[in-house]
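Here the complex is missing a single protein chain, while all its other protein chains stay put.
Which chain is which? They are A, B and C, in the order written, and residues in each are numbered from 1.
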Amino acid sequence: MSDKSAGTLAGKQPVTPIIAMPKRPAGTLYRGREGMWSWVMHRITGVAIYFFLLVHILDTALVRVSPEAYNAVINQYKTPLMGLGEIGLVAAIGLHALNGLRIILIDFWSVGTKHQKLMFYIVIGLWVVLMVGFVPRQFMHIFGGGE
Amino acid sequence: MTTIEAPRTPAPVRRPRGGVNWEKWGWIYMRASGVVLVVLIFGHLFVNLVAGDGVKAIDFAFVAGKWADPFWVAWDTALLWLALIHGGNGMRTLINDYANNQLVRTVLLSAVAISTALLIVLGTLVIYTFDPCPAGTAADLLPSFCPVP
Amino acid sequence: MADNTNGADNTNGADNTNGMIEDGAIVDGVHYHQFDIVIVGAGGAGMRAAIEAGPGARTAVISKLYPTRSHTGAAQGGMAAALANVEDDNWEWHTYDTVKGGDYLVDQDAAEILAKEAIDAVIDLENMGLPFNRTPDGLIDQRRFGGHTREHGKAPVRRACYAADRTGHMILQTLYQNCVRLGINFFNEFYVLDMVMTEVDGLEQPSGVVAYELATGELHVFQAKAIIFATGGFGKIYKTTSNAHTLTGDGVGIIWRKGLPLEDMEFFQFHPTGLAGLGILLSEAARGEGAILRNAEGERFMERYTPTLKDLAPRDIIARSMALEIREGRGAGPNKDYLYLDITHLEPAVIDEKLPDITEFARTYLGVEPYTEPVPVLPTAHYAMGGIPTNVHAEVLRNNTDVVKGLYAAGECACVSVHGSNRLGTNSLLDINVFGKRAGKRAVEYVQTAEFTPLPENPTAGIQSILDMVRAGNGTERIAVIRKELQDSMDRNAQIFRTEESLKEVTDLIETLRARYKNIQIQDKGKRFNTDLLEAVELGFLLDLAEVLVYSARSRHESRGGHMREDFPNRDDEKFLVHTMAYRVGDPESTDAGEHIRLDWKPVVITNYPPMERKY
């Protein structure tokens, strides 16, 4: 940094401090590490899956109404847009599930807390593998030829 | 000299415990169900989205075909119950964390409880009262094992 | 905020005609409280007293810090007691070491009590839950410490009971935990700034204390039958010090301003191993575990000064030897102005187990890796041997013989005197426990029969005028500047080596600083959490205490323990085997210290150990 404020050195009179710039956050975002971000992610994915589940049960319930109704709705799942959504769903479930296992290991494995960061990166790694396996296939299914 | 009102907060009131320890059992349940759910969900996703033609393959006939097998009936029932209670309990924690207003909290908690319960009942009914070959439906919509009318 | 204040806005008891105001009353914005015993200070000494007093009498502990923030928590090395758990030892040897360590200025009856009751003091703490380190048989483990020997100086002995290198932390926590267990009333972040005295039968008697509540800026008067001062030390008169920013000697200063005497103020201990440039302490425990002091040439220079005890000689001797090494050009570093503490020959596992904190200090603050590099160290102002004179029951003395009824002092602020002119390491944690307990016990006995002393007409007048002076002051001086000038000069002129010349210089400076202090201005004019205001008040105490220290030092024409006069390099038992007693007299505003300080002398109690030459 520059030496622009050498004048503030041990001066007799107080240097009037510069009043803050107008827009500052009310408070800074807490800069947690792996543990905190994995939790944030776990929460968000958990809620997302829950809401998906609600909808999913409702649509499946249409099988009791009539095959036509069910098929009409389920066809919506087959549009490219929903296809992408399904990628999101799998991504969310994948993260939630893998991280859920990490949490369980932290809780029950005596040295789990010690390795939590490493396990976090393993979760991310496995998740990437999962997605690499799933995404191309899903693209094939939704965009790919086939009748 | 005026008295400035003491800025300090009163001690939080610790509510006495009673009845079932929801937090503890909830905690245990989340983990127990979690492990099982991994198998159930990935099995479910694999069969529905990956195997064969993926999502494209899903239709009434597909579902009916699956539920003709008691194995998949049991699988989906377990999935339904475990996942909904898991998710519902997760939502309960979240609401307890963020809804500070007692009224809002009660409303949200009831909403989650009701929707979870309702859907469990609904889902279970659907699985067990499912009729794979409802009368008056075009045969091409039905699974192959349905008697041709 | 008080843990247990009776918050009711009770103005019914607002009747001060008989000097008794009901507990919980608020009169003219001042809160009134009544307790049998009021303890000022929640460090080791204060809380040890509270544990004795709490169950026996209505007790309040008033502390300017949350109890667990007290500086007892910074103590690292250990607490001495001749438990003989690991090797042969007995309290009589401990007494001898204490007397000799204090260069024979120790009151030997008190030292005997200290050493004898040490054993119970340690066991009490263990029973209260303190997690001492253990021997393989499950007993309290002990380690070596400077000046503690077997058979009257033959060889170092393992006498210090310890919990890693956070013994003080564990003592403070354990005592606080037990206060919580007993439900002691704490008034945290209440600054006691004055003691109120009322004339009874021609004698000034303490009737209460006045405290400033940091959170609200309001005053509280605590009327009490017995008052125990346990406010700790005042190392902040020096710049390089192991003491906390909050150790400004308020309690000692209050007693001084009441015209009561202060004893042996010239004796201040400089601990040999402060982190160079910072003053943060590296415990003597390091040397107890085998660390070695080295000069720039890597020589273990203490072998030359104290061939028997070497690096475990008492602190005054080591600190002086270090200063000599540097003066003779064997200091390390670019300016040849510090020395090394070397623990590189110790096993990292031993270091981690026994000295984890201090190695971390070196790493954090100097960026030195103690496993592999020697740590730069320098003596640092550490401990006030002097303070409020008490007898062995912790009762405060009015003069050489008479006690002030209902007034007690314990811990570093008091002078019993068990430390004489130089305290042995680990004897202070012991002191606070032994004499804290005694103070608490004695106070309970006293309040059983004593009556409240009526409060005077306007108990807050004294402190209110000081607060008004500081708040309203719109002069040109900043407190930080005055404080820094004081501390710099004390480090230069009244540290390990002193001469008439240097002491005169700092005396003159203090007189001008006292004048400038009247011309200060603070910037925070608010009521809530006004730490600016309190720093100003604390500075007033620092100036007073520095003045007494220097004044007493000028009059002691000898060298003894922590007081080393280069112009009088020898100990002079003929003239100076006496305690200094300083009184504030006359006009405190006068610019010549001699006009408002009077010195007197008090004989040293000698029982078994006639003064001898001090060799290690």
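Rule of thumb we're sticking to: a residue touches a chain if its C-beta (ideal position, glycine included) is under 8 Å from a C-beta of that chain, and two chains touch if they have at least 3 such contacts.
Here is the rule we use: contacts and distances are computed from a predicted model.
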Choosing from "Multicomponent Na+:H+ antiporter subunit C", "Fumarate reductase iron-sulfur subunit", "Branched-chain amino acid ABC transporter permease" or "NADH-quinone oxidoreductase subunit K", the absent chain's UniProt record names it "Fumarate reductase iron-sulfur subunit"
Touched by the hidden chain, restricted to displayed chains: A, B, C
From the list C:278, C:296 or C:450, which touches the chain that is not on show? C:278
Among C:61, C:192, C:224 or C:326, which one is in touch with the chain left out? C:326
From C:22, C:92, C:109 or C:532, the answer for touching the chain not displayed is C:532
In the complete complex, which positions of subunit A touch the hidden chain? 1-6, 8-11, 14-15, 17-21, 24, 26-36, 38-39, 103, 106-108, 112-114, 116
Touching the hidden chain in the full complex, which residues of subunit C are there? Just list them. 1, 65-66, 68-71, 73-74, 119-120, 122-123, 126-129, 131-140, 163-164, 166, 169-170, 173, 177-178, 180-181, 215, 240, 244-246, 276-278, 280, 323, 326-327, 331, 333-335, 337-338, 357, 361, 364-367, 376, 378, 478-480, 491-493, 495-497, 499, 502, 522-524, 526-532, 566
Hidden partner chain, residues of subunit B it touches: 4, 7-9, 11-12, 14-15, 17, 21-24, 26-28, 97-98, 100
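One rule holds in what follows: only the chains that are shown with their structure count from here on.
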Where the CA atoms of subunit A average out and where those of subunit C average out, how many Å apart are those spots? 55
Go ahead and note the Å separation of the Cα centroids belonging to subunit B and subunit C. 64
Where the centres are mean C-alpha positions, what is the separation of subunit A from subunit B, in Å? 20
Touching two or more other chains - residues of subunit A: none
Within the complex, subunit A is touched by subunit B residues 31, 34-35, 37-38, 41-42, 45, 49-50, 53-56, 58-61, 63-64, 80, 83-84, 87-88, 90-91, 94, 115, 119, 122-123, 125-126, 129-131, 134, 137, 141-142
Residue numbers of subunit A touching subunit B in their complex, please. 43, 46-47, 49-50, 53-54, 57-58, 60-61, 63-64, 66-68, 70-71, 74-75, 77-78, 83, 86, 90, 93, 97, 100-101, 103-104, 107-108, 134, 137-138, 140-142, 146
